[in-house]
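This view holds just a subset of the chains, kept in their places.
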Amino acid sequence: MLAGVGSTFGTTFRLATWGESHGAGIGVVVDGCPPRLALDEADLQRDLDRRRPGQSRLTTQRGEADRAEILSGVFEGRTTGAPIAVLVRNDDARSSAYDHLRDLYRPSHADFTYDAKYGHRDWRGGGRSSARETIGRVAAGAIARRLLAEVAGIEVLAWVSRVHEVGSTVDVATVSLDDVEAHPTRCPDPVAAEAMAEAIEDARRDGDSLGGIVTCVARGVPAGLGAPVFDRLEADLAKGMLSLPAAKGFDVGSGFDAVSMTGLAHNDAFVPGPDGPRTATNRSGGVQGGISTGDDVAFRVAFKPTATIASAQDTVTVDNEATTLEAKGRHDPCVLPRAVPMVEAMALVVLADHWLRQRAVDVLPD
Amino acid sequence: MLAGVGSTFGTTFRLATWGESHGAGIGVVVDGCPPRLALDEADLQRDLDRRRPGQSRLTTQRGEADRAEILSGVFEGRTTGAPIAVLVRNDDARSSAYDHLRDLYRPSHADFTYDAKYGHRDWRGGGRSSARETIGRVAAGAIARRLLAEVAGIEVLAWVSRVHEVGSTVDVATVSLDDVEAHPTRCPDPVAAEAMAEAIEDARRDGDSLGGIVTCVARGVPAGLGAPVFDRLEADLAKGMLSLPAAKGFDVGSGFDAVSMTGLAHNDAFVPGPDGPRTATNRSGGVQGGISTGDDVAFRVAFKPTATIASAQDTVTVDNEATTLEAKGRHDPCVLPRAVPMVEAMALVVLADHWLRQRAVDVLPD
């Protein structure tokens, strides 16, 4: 992973996002997408529609269509190898709704830290720290999705596995996109999904908010992707996931549960497989030593409850004086349903990057 | 964070490690350390001694002194701004003890995945995937520690907070290095430490192994370090931690526990502080929107039980035939005590990098 000054992610397949919540628009430049990939705006829109606000009663009512325009890098329906620039104009930017945020710091938002770092911030709707920034990631993820499907047969699927106290039962091996999309919570366990939806509605009614967990699986990942040492597949995934707004934790395979197991119980025994060794279990989460085993890559991301809540909260002004924040504006009482395409996007980008990087390794015969 | 081909970490303060468990040696090149920092080999040795094998009955008995030689970048006791190369020769490389590993894949090790990726591997003691690689990181971390102490007053301290089922009670605000080093487990809760030691001894006796959790805190971090979007402080920490051998999970602040809280309970209210706003609580873990708040940066890392165990295990040969592994060689029944300086090292490097990067932001007057 190569970054530098903060808004770039990836090495060989790389994205650079830009834009603020209430500026002219949001965008991304994807550099490194191989040429000759069939791609059009509809490919991007499918994932953007899963991310956009106003999809269901569970999400914020900000009414953005989030229409993506591809400005470069695609010619006659196929990529050219040149950077792909994507622009989404901000339509529904009622920045006056945020006037009261000019002079105070919202708790557990980035208002104060941006001021501490930069000394000048776009306070309208969170500016650069708004989750609208993830539009660029989701667009880039959609390109990676096309690429991985086409050249590698890799697919990535995420879902909401927990909201607050409501867990779920999902068969990681068989769950499908249709299962996930069947309910606005994006939890593929229908009973749990209903309970989650209720909990979210309750929280909204109480002027409160809820967190939860997104689980993600990548299927069809061949053995050998990733890198030793710093650019381990799980390390790059961890960075990608912790770079998402509201993310507080990441674990892969057995993850934090590994702590309660012993080595004998935890180790994944190898067994002879038809195409080479495979593991009888997958507590490794599809990675050993930073490199994929050929099994499903599986990980979880913990998200905190939305920081924006309708209830009044104590806080301070930019002049360090105590005040009270009465939230206005529209917001999600639970970010989980919309976090699903974001998690997928970052996973897709990491996998596309490592898939392309592997090409420089497979050079000399065995 | 900038990497590229896998063995490099950091952008402005950057390390590149090299070396295998049973090759000529292990080393690191640190580029970007500012000039005029007082530094000698004893600074490195202090941390390397906390990482090396054979410190106590709880760790592997491999008897390496792990003496660091600084080959460049320091002149008359001070850094020059040039790359600092550090070399640790491998002394006790009984590679014959590993001959039986030439032809099989150890469960939950990187033997198979390295072969899948590279088609040629140094099978002696794990080769490049051995935890001996972390010598280079610990040496680099020691340099970062000197730098941060000198120029920023930042200190980083980690400890073992859990081994298997044994938790601990530690006051994050006051725990000291002496507390941590008081017991070979590196758990500063003396009662828990003894219980952990017993559990580890039991596991060794049973030919088994245990995992656990390292907790880490960075104190004195000024508000404003980190970056929005991809290079969030917690994202870089997550990458650094998940790049450590045997790490399976990372969370920051409230982490996975945030999932069970509501926004009202979770948000960190701002209160007027003597030098500007501060948070009444620190569920954020010292970061909001990827940027430090001025409070302690606090996170946890989950480590799986050591993959190497004395008990016999099913596995396959490199020719995909079923076989049994009878582990020989020396190993740790629990990596946690030695993981502590590794966690500190990665945190120190991330903080040094962001501290130096911030210099390019603080340019124009407020």
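To keep things simple, chains are lettered A and B as they appear, and every chain counts its residues starting from 1.
The rule we apply is simple: contacts are C-beta pairs under 8 Å (C-beta built on N, C-alpha and C of every residue); 3 or more make two chains touch, one makes a residue touch a chain.
These figures come from a predicted structure and were not determined experimentally.
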{"item": "Assembly copy number, counted for this structure file with 2 shown", "value": "4"}
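Note that in this section only the chains that are shown with their structure count from here on.
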{"item": "Fitting chain A to chain B on CA atoms, where both chains share a sequence, rotation angle to nearest 5 degrees", "value": "180"}
{"item": "Chain centre separation (chain A, chain B; CA means) in Å", "value": "26"}
{"item": "For the chain A and chain B complex, residues of the former touching the latter", "value": "1-9, 11, 17, 105, 107-110, 112-114, 116-120, 128-129, 133, 162, 164-165, 203, 207-213, 223-232, 234-243, 245, 247-256, 258-264, 266-273, 276-277, 279-280, 283-285, 287-294, 302-309, 311, 313-316, 320-322, 357-358, 361, 366"}
